[in-house]
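Of the protein chains in this complex, all but one are displayed in their positions.
Note that the chains are named A and B in the order they appear, and that numbering of residues resets to 1 at the start of each chain.
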Amino acid sequence: MIRLEKRPQPSRAWSMATPLVAVLATMLFGGLLFAALGKPPVEAIRTIFWEPLFGEFAFYYRPQLLVKGAPLVLIAIGLSLGFRAGIWNIGAEGQYIMGAICGAGAGLAFYPAVSFLIFPLMVVAGALGGWAWAMIPAVLKTRFGTNEILVSLMLVYVAEQFLASVSLGLLKNPEGFGFPGSRNLQSWDSAHNAELIAGSGMHWGVVAALIAVIFAYVLLNRHMTGYHIRLTGEAPRAAKFAGVNPTRLVLFCLGTSGALAGLAGLFEVSGPSGQITIDFNVGYGFTAIIVAFLGRLHPVGILLAGGLMALTYIGGDIAQSNLQLPAAAIQVFQGMLLFFLLAFDLLTNFRIAIGKPEVA
Amino acid sequence: MDLSAINPVLLIASLMVAATPLLLAAIGELVVEKSGVLNLGVEGMMITGAIAGFATAVESGSPLLGFIAAAFAGAALSILFAILTQFAQANQVASGLSLTLFGLGLSALMGQSYVGIKPPQMGDIHIPVLSDLPVVGPIIFGHDIILYFGIALTAAVWWVLKYSRIGLVLRAVGENHDAAHALGYKVIRIRIAAIMFGGACAGLGGAYISLIRVPQWTEGMTAGIGWIALALVVFASWKPWRALLGAYLFGGVTVVQLNLQAAGVAIPVEYLAMSPYLITIIVLVILSADKSSAPASLGRNFHASR
Partner (left out) sequence: MKLTNLLTSAAVALGLAASAAMADTTKVGFVYVGPVGDGGWTYEHDQGRKAVEAEFGDKVETVYVENVAEGPDAERVMTQMALEGADLIFTTSFGYMDPTINVAKKFPNVKFEHATGYKRADNVSTYSARFYEGRAVQGTIAGHMTESNIVGYIGSYPIPEVVRGINSAYIHAKKVNPDVQFKIVWAFTWFDPAKEADAAKVLIEQGADVILQHTDSTAPQAAAQAAGNVITFGQASDMAEYGPKPRVSSIIDDWAPYYIARTRAVMDGTWESKDTWDGIGAGMVGIGEISDAVPADVKEAALAIKASLADGSYHAFTGPLKKQDGSDWLADGETADDGTLAGMNFYVEGLEGDIPQ
C-alpha cells in the first residue's frame, strides 16, 4: 500500500528538485500533446524553453523576459504577504488598472510640461491609486467583516469599466482623431519610463520588482511585521495572544499589495505599454496569484516563478509563429506546467511510504 | 426616453434565462465550498462543459445528450483539481486558477472545428393553456427544461444540505475536517464527490450558454461568468435560495441595463455596467451581519496522518 507521510520538516532537497521534475514532466506530456497535433515535439519544447534564453535572437528575448516578468514579480510579492497571513487579495488586476490610470492621469494633467518632477509624481500617484483601490476591501473587511476575496474580485470588473470610461473620455488623446486611448507617454520624455540602458530591458519597473523582492525578504525575516504576518498565517490563535492587531495587519497587507500592483500598472503604462487603452490590462493581476503560489510565497521563489512564467509566454509566442502551434495549445501547455509544479510540491512536504502505516 | 417600451413580463422572462448558467455553476460551487473546498476553476470547467456539450449536441443531434456530456466533461476536469488538492495537497487557490487556464486552452483546442456551426435547437416547454396565460405564462411556463432543472436543483441542494444525512456529513466535513475524520467519515472521498458534483454543475452551466442562451461556440465565450458564479456563492452566504435570488439579481442588472439603454435613458453606460458589481459589494456589506455561514475549513487541505 502506498501512502503519504508528512515530513517533520519540508525537505530542502526536494524543494529544489521538484520544479525541475515538474518541468521535465511537462516537457514529456507537452511533447505528447504537440505530437498529437502533428507538430514536432522536441522542436516545440526546445523553442519554448531554449529559444528565448540561448537561441539565435536571445539578445532580444532576454531583456524581454525582464519586461514581461517584472510586473508579475512586483504584484506577486505584494500578494504573497497577504496570502501568508491568510488575507486573500485576488483583485490585484483592478489595483493594477487603477494604479495605471491614476499615475498616467497625474502625469497627463501637466502635459506637455518638461520637468524631472513629473515622473516621480506619477510613481507616487500610481502607488496611491492601487493602494486606495485595495483599501476598499480592507476597510470593508475591518469595519463590516465583509469577505475580501469577493470585494477585491468585484472591484476588478468595476476598474475595467472605469478604464473603458477614461479611455473614451477623460484621458482620451485630444489629437487622436476620436479614437479611444490616451496620449502615448513614450513620446513625452518627462513621463516616459524608458529603459535605463538601451536594449537591456531594465526599466524602473524591473528595478522596483527587485527592490520589492529584497524588501519582502527583509520584512519577513528580520522585521516584527513580517513575524506577525507569518504567525497569523501559521497559528492564528497564537498570533492573537502575541498581541497581533488583526485590523492593522489587514490594512497593511492589502495596502502594500495594492500599492505594489498600482506601481506595476504605472511602470507598465509609462513604459512598455505607453498608453491607457480599453484593453490595457492583460491579466497580470491574476497570473501573479499563480506566480505567488508557484514561488511558494517566498520572495526568491517568486522571482524565479515570475521568470519561468515569462519564459513560457515568450517561448510560447515564438512557437506559435515558428511552428504554427495554436495559442490554445500553448495555454494547455502552461496549464500542465502549473499542474505539475503544484502536484510535485507534494514531495517537499510529504514522503511516499510503501507498506503498512505505523500505528502511533 | 420611453420607459413604456420596456415590457416587464418579457424582461423577467429573459432575466431568468440570463441567470440560469450563473445559477447552475453557483449551486455546484456552493456544494464544493460547503465541503470545505474552494475551487476557483469554475470558469475553466464551464467553458469545457460549453464545448463538450456543444460538440456532442452537434454530432448526436440531441441537445439533451449534449447537456449530459457537458456534465461529464465538467466533472472530468474537476477530477484534475481533486487529484491536485486532495491527493497532492496542493494549494487550492493556485490549483483552481491553473484549472481555469487549462480549461480555457483545452476548450479552444477541442472547439477548433466547431466555429460557425449552429447547434440543434432545444425547444421551450409549451404547456397548453398555462403557457398562454398572460404575465404568468411567459414567466413561469414558457422556458426550456434546463431552466426548470436549475431551480429544481436549487431546491434539491437546499433540502439535502438541510435535512438529509448526506448533507449533515458534508457540512461536518466542511466545518471541521479533523473532527469529521475522528467520527469516521471519509473526508477525502466526500470532498472528491463534492468537487465532481461542482464540476458537473459548472459544465451544465457552460453548456446552457453554448446551447441555449447564445447558442453557438466561440473561444472564450463564457467571458467571465464563472467568476461571477464564484462571487455569487459568497454573496449568497452559502445558502441555495439566496444563490437563486443572487443569480436573478446579477443576471437581471445586465438585462435591465440594456433595456434602459434601448429605451433611451441617458445614463453613462460604463457606470451602468459597473452596477452589478457595486450592488454586490453593497449587499455584501448589508449581509455581513450574518457571519454564521462560511464553512470553517474552507480552503484548508486535509491530511489524515496529522
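Everything below uses one rule, namely that a residue touches a chain if its C-beta (ideal position, glycine included) is under 8 Å from a C-beta of that chain, and two chains touch if they have at least 3 such contacts.
These numbers were taken from a predicted model, which means no experiment stands behind them.
The chain not shown here is in contact, across the full complex, with A, B. Of the listed positions A:11, A:142, A:320 or A:349, the one in contact with the omitted chain in the full complex is A:320. In the complete complex, the residue from A:53, A:168, A:210 or A:353 that touches the missing chain is A:168. Touch with the chain that is not drawn comes from one residue among B:91, B:259 or B:280, which is B:259.
Within the complete assembly, A:181 is the residue of A:30, A:181, A:307 or A:335 that touches the hidden chain.
Chain B meets the missing chain through residues 5-7, 10-11, 14, 18, 21, 108, 111-112, 115-118, 209, 213-216, 218-223, 225, 254-255, 258-259, 261-264, 266, 268-270, 273. Residues of chain A that touch the chain left out of view are 38-40, 43, 46-47, 56-57, 60-61, 64, 67-68, 161, 164, 168-169, 177-181, 184, 186, 268, 272-275, 277-280, 282, 313-314, 317-318, 320-324, 326-328.
In this section, only the chains that are shown with their structure count from here on.
Within the complex formed with chain A, the chain B residues making contact are 40, 80, 83-84, 87-91, 93-95, 97-99, 101-109, 112, 219, 224, 227, 230-231, 234-235, 268, 270-271, 273-274, 277-278, 280-281, 284-285, 288, 291, 294, 303, 305-306.
Residue ranges on chain A touching chain B, taken from their complex, read 4-6, 37, 83, 88, 90, 136, 140, 144-147, 149-151, 153-155, 157-158, 161-162, 164-165, 168, 286, 289-290, 292-294, 326-336, 338-339, 342-346, 349-350, 357.
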